[in-house]
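A protein chain is absent from this complex, but the other protein chains hold their places.
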Amino acid sequence: MAYIAMTTGFVLILIGLFGALTNRNILRMIVAFTVANTGVNLVMVAVGYMHGRTAPILDEAVPVAEAVARIIDPVPQALVLTAIVIGVGVTALMLAYVYKLYETKRTLDISAFKDLKW
Amino acid sequence: MSALLIEMSLLLSVTMVAAAILATRGRQSLAIAILAAGLVSLLASVQYLLLAAPDVAMTEAAIGSGLTTFLFFFVLGRVRGGERD
Partner (left out) sequence: MIRRLFVILLLLGLGAIFAGLVGGYTPNDALNLSARYYAEHTAQDIGAANIVTAIIVTFRGLDTLGEVTVLFLTAAIVGLVLSHGHREGEGSGRELPPAGELLTTGTQLLVPLILLLGVYVFVNGHLTPGGGFQGGAILASAILLLLLTDPLRRISHGLIATIESTAGLVFVGIGVLGIFFAGGFLDNRILPIGSLGALFSAGAIPIVYSFIGLKVGAEFSSMLANLSETEDL
């Protein structure tokens, strides 16, 4: 199952990058970036998965003494949790800049923004 | 049990890839693209649950799928006319 999720994650990264590189509309580029972001997170969670083990929460089903043999790797999960929260922050920042860009040029076509190009 | 999980995981994966293509191809309206990206996130959270990561699943469902989609729609509602390519 880790292989399925990992392959899906990589495919999502490729689709997202393709969308971000070929679309001309800035909002569409950001949508593609969020898809790629989801793909990266999926790959990282899939790396932590181990067959036949359970979530890293100790309770009656997973007694403390057996934890080492019963749980999957908790570190990638903690990482991805951070990555998702930072990801939405980055998206919000990009969207705020989209609003400002539209305010100045009245268009979202990326080829209209050439002011720093020489 | 395990075969069922693998079939579910495959089904989710195929749907996610289809939704991702829908989200990034520039043919349909921007609103549909944003909703499709939200769908990718939502299905990813079910995938996390199958991968035994309930914490990540909750975060993705609440933040990645819910809040991000609404942030997009707030901006999309403001930039009237900008949705044309």
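Details
To keep things simple, chains are lettered A and B as they appear, and every chain counts its residues starting from 1.
Here, a residue touches a chain if its C-beta (ideal position, glycine included) is under 8 Å from a C-beta of that chain, and two chains touch if they have at least 3 such contacts.
These numbers come from a predicted model, not from an experiment.
Seen in the complete assembly, the chain not on display touches A, B.
Listed residues B:5, B:31 or B:67: the one in touch with the omitted chain is B:67.
Remark: the residues of subunit A touching the chain excluded from display are 2-3, 6-7, 10, 13-14, 17-18, 21-22, 47, 49-51, 55-59, 64, 67-68, 71, 73-75, 77-78, 81-82, 84-86, 88-90, 92-93, 95-97, 99-100, 102-103, 106.
Seen from subunit B, the chain kept out of the figure touches residues 54-55, 57-59, 62-63, 66-67, 70-71, 74-75, 77-80, 82.
Keep this in mind: only the chains that are shown with their structure count from here on.
Contact residues on subunit B toward subunit A in their complex (touch as defined above): 5-6, 9-10, 12-13, 16-17, 20-21, 23-26, 30, 33-34, 37, 40-41, 44, 47-48, 50-56, 59-60, 63-64, 67-68, 71-72, 74-76, 78-79, 81-83, 85. For subunit A in complex with subunit B, the touching residues are 1-2, 4-5, 7-8, 11-12, 15-16, 18-20, 22-25, 27-28, 30-32, 34-35, 38, 41-42, 45-46, 48-49, 53-55, 57, 72, 77, 80-81, 84-85, 87-88, 91-92, 95, 98-99, 102, 106-109.
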